[in-house]
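Left out: one protein chain. Kept in place: all the others.
Think of it as A, B and C in the order they're written, each chain with its own count starting at 1.
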Amino acid sequence: MGDGVNKVVLAYSGGLDTSIILKWLQDVYACEVVAFCADLGQGEELEPARAKAEQMGVKEIYIEDLKEEFVRDYVFPMYRANALYEGVYHLGTSIARPLIAKRQIEIANDTGAEAVSHGATGKGNDQVRFEMGYYALRPDIRVIAPWREWDLTSRNKLLAYAEQHGIPVPMDKRGEAPYSMDRNLLHISFEGKALEDPWNEPDEEMYMLSVSPENAPDKPTYVEITFEKGDPVAIDGEKLSPANLLARLNALGGANGVGRLDMVENRYVGMKSRGCYETPGGTILGVAHRAMESLTLDREVAHLKDDLMPRYAKLVYNGYWFAPERVMLQQMIDASQAFVSGVVRVKLYKGNVIVVGRKSDYTLVDERIATFEDDAGAYNQADAGGFIRLNALRMRIASMLRNGPTG
Amino acid sequence: MGDGVNKVVLAYSGGLDTSIILKWLQDVYACEVVAFCADLGQGEELEPARAKAEQMGVKEIYIEDLKEEFVRDYVFPMYRANALYEGVYHLGTSIARPLIAKRQIEIANDTGAEAVSHGATGKGNDQVRFEMGYYALRPDIRVIAPWREWDLTSRNKLLAYAEQHGIPVPMDKRGEAPYSMDRNLLHISFEGKALEDPWNEPDEEMYMLSVSPENAPDKPTYVEITFEKGDPVAIDGEKLSPANLLARLNALGGANGVGRLDMVENRYVGMKSRGCYETPGGTILGVAHRAMESLTLDREVAHLKDDLMPRYAKLVYNGYWFAPERVMLQQMIDASQAFVSGVVRVKLYKGNVIVVGRKSDYTLVDERIATFEDDAGAYNQADAGGFIRLNALRMRIASMLRNGPTG
Amino acid sequence: MGDGVNKVVLAYSGGLDTSIILKWLQDVYACEVVAFCADLGQGEELEPARAKAEQMGVKEIYIEDLKEEFVRDYVFPMYRANALYEGVYHLGTSIARPLIAKRQIEIANDTGAEAVSHGATGKGNDQVRFEMGYYALRPDIRVIAPWREWDLTSRNKLLAYAEQHGIPVPMDKRGEAPYSMDRNLLHISFEGKALEDPWNEPDEEMYMLSVSPENAPDKPTYVEITFEKGDPVAIDGEKLSPANLLARLNALGGANGVGRLDMVENRYVGMKSRGCYETPGGTILGVAHRAMESLTLDREVAHLKDDLMPRYAKLVYNGYWFAPERVMLQQMIDASQAFVSGVVRVKLYKGNVIVVGRKSDYTLVDERIATFEDDAGAYNQADAGGFIRLNALRMRIASMLRNGPTG
Partner (left out) sequence: MGDGVNKVVLAYSGGLDTSIILKWLQDVYACEVVAFCADLGQGEELEPARAKAEQMGVKEIYIEDLKEEFVRDYVFPMYRANALYEGVYHLGTSIARPLIAKRQIEIANDTGAEAVSHGATGKGNDQVRFEMGYYALRPDIRVIAPWREWDLTSRNKLLAYAEQHGIPVPMDKRGEAPYSMDRNLLHISFEGKALEDPWNEPDEEMYMLSVSPENAPDKPTYVEITFEKGDPVAIDGEKLSPANLLARLNALGGANGVGRLDMVENRYVGMKSRGCYETPGGTILGVAHRAMESLTLDREVAHLKDDLMPRYAKLVYNGYWFAPERVMLQQMIDASQAFVSGVVRVKLYKGNVIVVGRKSDYTLVDERIATFEDDAGAYNQADAGGFIRLNALRMRIASMLRNGPTG
């Protein structure tokens, strides 16, 4: 099965599954493995992974903090689009995969590897997101997806393989993991097991990034978010780097029970599945960004964005971040954000994110015209008569010609 | 100015403004006025309007309870589309106007009136919604929009006119009304005055249909909503008529602080304005309907609906309910709902509507396939490799041809 | 490799390739083959296929004339949508595959077969179109795609296999076929070989259904096509069945050099390829249908159709005829056609299809209003001022607020 693979770059977490994959690659492909650990804010120490990899004989180990790049070049552009998959999902897992794929390919180029590998299963979306990235960035890359190749198709077989190859199995991994999880600075996801029946309410204990609305404080928290050209740049007046800003919003949202989601979603590979998510900061950001736009975007620009949003979100969900059509949409979206600058004030309270104010030097609210009070002629109400009559004309003609006059 | 109008059907509320209009029509057009009061759930006694109209010499008075028709034929079809204008607004005012317009035209036909009239101003959307309905249903109807014609352009002039013509002015109408309001069984809206500055948080006292999240009970309320073909038919197992069902949801939502919205919206006539809304029952219904669809709609059908939703919502907002393109979209949407039947369980808590369960005889969740556990061959993971490779092929070819191989 | 397949229904043409497949199925799968020959207007006698199949020991042979069903239930619905893939392709091959797939599944159900098979290669769209149909109509069907399985990967190996198994090879099949072709009542397609370089002009000799524009008559031919609810029903006043009508249009178009197309298209499986097509009757029909709609469809309905047309065309091209989203779009499209009735007059001349007249009892052209002459007040030109001012308002506000007044 060697197939002439001499070196493979593995997206390695240090956990049990990717440790087994690491060993399996060495074993089955008889190749050198380059271990790549990306810190996207999953909240775990990554240095222990280095030791593990070294123990398994890995010579090239990349452990990298990508949090700023992740938020600045992936999360924020996506929020400019107001992207929500199927109306509700903040795409927290989807948006992380392309960056990992990109770095894997760069490392493969740097280390002279012919192949890359990942730990995503053959049933989910993540395999697609990883591999779309790989292929887009290096079309002749060799991809090894162990879950689609090996015969370790049950938990028991995996554990047996680990023991057989001297991979330490942490106590808490012996039993069945209650859920499949993925975490980064934008969110955490939960799938599988107890969640598979969409009628069952998830356990409160499952959640990790937020308190429940019930356990959140009885007093609301007010937050002011400053935007520049569509991106948040400050919280309550304090300028923050992208990753720090998102972390701050996560803390604020999580403390106030904000950002939980329980949904049934449609995977790209064709089946429905139930997923639960926590996106505390992202949920605040999404609401605030839309509010900032409501004040500063032209109506038709906003509606064009709304019309294309589901398409954009689908591209991100399905793994097409590096595809030319996503890039093309992004150019249009980014161009729309030139005036999306100002401040949005939100109130966080037990799960709610309530917009209570927005202001901007580029506001398009002209109180002089919108007022129901005397407007000193800024708007001529008589104009509306012609506006309505011409907009109705096609319907009037149809009715007259087909039904005749009614008088 | 008489213009040969002998009889006009006025959308009459019994309030001060439409009483002035009634008198003004008699006065300026020297015509007979037919008064039409529709009960769409605005929560006011309408019989006093009869007395007032009679007092002003009106001979033909129509006072009608349209609540069931409103919810069954207007609200529910709109919720099948998951319609939200500009991502957030439940279209509570927009959806009520077409029904009023339709009945006005029917009454005009029945009473031999040549004209219809309404109390909407020349700056807002409602004039468009009323008149689009009029013109679509009777193309040669004469429309009288007093606010666009008369010179009563200030509150003082209006009050003077009222006094001059013996129209009683209630004490609380002497001062400035704090907001412009519109209420029906689906929602209440607030605009104008103190709300005009979008940086100002509205007063808690403004709201009428809901307690604040802060004042809502400390215990959550669980509700089960049964759907049949896209429409809700029962609450907690109890079958209810459309209007009664929506009223029940309003009570549940309102008691739990659900359904408030504070937004800056784009009016059809071209300006932005700030509006606040309470849609307690509709907010629950929207969340629950989407959850029911998430279990029972084919992915591509759901995505097609999502792609067209903003367009549909815009049509409703802009007053095109009776336009052929809205009807055409509705036919497609309705066809999609054949299997949207089942039960959704939601948890209401201090402003939150949290989906905690959904089940259906027509579920498309196949746990046998979605499971990350052993699936006994229901899904062949190897299929994913080909799926990804062919989906990536166009990007790989482009990269190979334009950049050459990288190996 | 037998895999427990006892009986397979093969889409059989009687030609060399599917004869080899027939034998290969008997040989490799050791199963009974049911031969199904569909007459979709490919212009060949099908009875010889029966003899060939019998000779190879086939006991169940279905030879069916599906031309009327093809045109009535597949071609005409597609033309209601004005479907053109990538702006130009009439989808002649795409639209035929679903019907063949449907009948294959029905025959499989009737004959107790567990599997179906087809002769499409692993590189093209047709495999997808066949198999999408199979899976949609019988989800657990076993599909055998010999071109993706066997090792007969060159012409020589195929011919050797034929000889080895006593399959007669016609003289003209010994050499390289100049093109890959597919023909039915709607069109003929040419791909491959000499056409692979998109810079090369195809040989005039390639074309089969049409004379060249140069060789077409020097006098134009006028044709009147009568439509009822979006479908053509008569030519020059003569009522014709769907298949006969399309055949008549093919004759008229072919004689006048109408309907050739030379394009580079994007296949669903990810590569571009050059294809040439002749669609003489379909080209006339497409132009005439759009002209009929131009007179009878509401503007916004027409625009909604135009906006969704590329999506519909892509669904047909990609093989999603039986998918719920295609069905859903079709319901909307069909609903739009209620008034698309009348007569279109076209002039055919050396490759041109020129609309020279259209009339309908349901015309929406109101000459009284459209006229630039005196219209006796049917249209009030002053209305346009208000119409324009309100449509421009958002741009005026933006400019005033951001740039200030200019006066």
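Quick note on the criterion: a residue touches a chain if its C-beta (ideal position, glycine included) is under 8 Å from a C-beta of that chain, and two chains touch if they have at least 3 such contacts.
Bear in mind the structure is a predicted one, so any value in this text is a computation, not a measurement.
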By the document's definition of touch, the residue of C:Q26, C:T221, C:Q331 or C:N352 touching the omitted chain is C:N352
Touching the absent chain when the full complex is considered, from C:K7, C:R50, C:H165 or C:R290
C:R290
Which chain C residues would touch the chain omitted from the figure, given the whole complex?
82, 86-88, 109, 114, 121-123, 127-128, 131-132, 135-141, 145, 147-148, 153-154, 180, 191-193, 196-202, 213-214, 218, 220, 260, 262-266, 269-274, 290-291, 294-295, 299, 302-303, 306-307, 310-311, 314, 322-324, 345, 347, 349-352, 354-359, 363-367, 369-374, 379, 381-385, 387-389, 391-392, 395-400, 403, 405-407
Hidden partner chain, residues of chain A it touches
266, 269-272, 298, 300-301, 303-304, 311, 320, 323-325, 327-329, 331-332, 335-336, 390-394, 397
Residues in chain B touching the chain absent from view:
298-300, 339, 362-364, 366, 369, 379-380, 382-387, 389-391, 393-395, 397-398, 400-402
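Simple rule for what comes next: only the chains that are shown with their structure count from here on.
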Nearest whole angstrom, what separates the Cα centre of chain A from the Cα centre of chain C?
40
Indicate the residues of chain A shared as contacts by at least two other chains.
299, 363-364, 366, 369, 379, 382-385, 387, 389, 391, 395, 397-398, 400
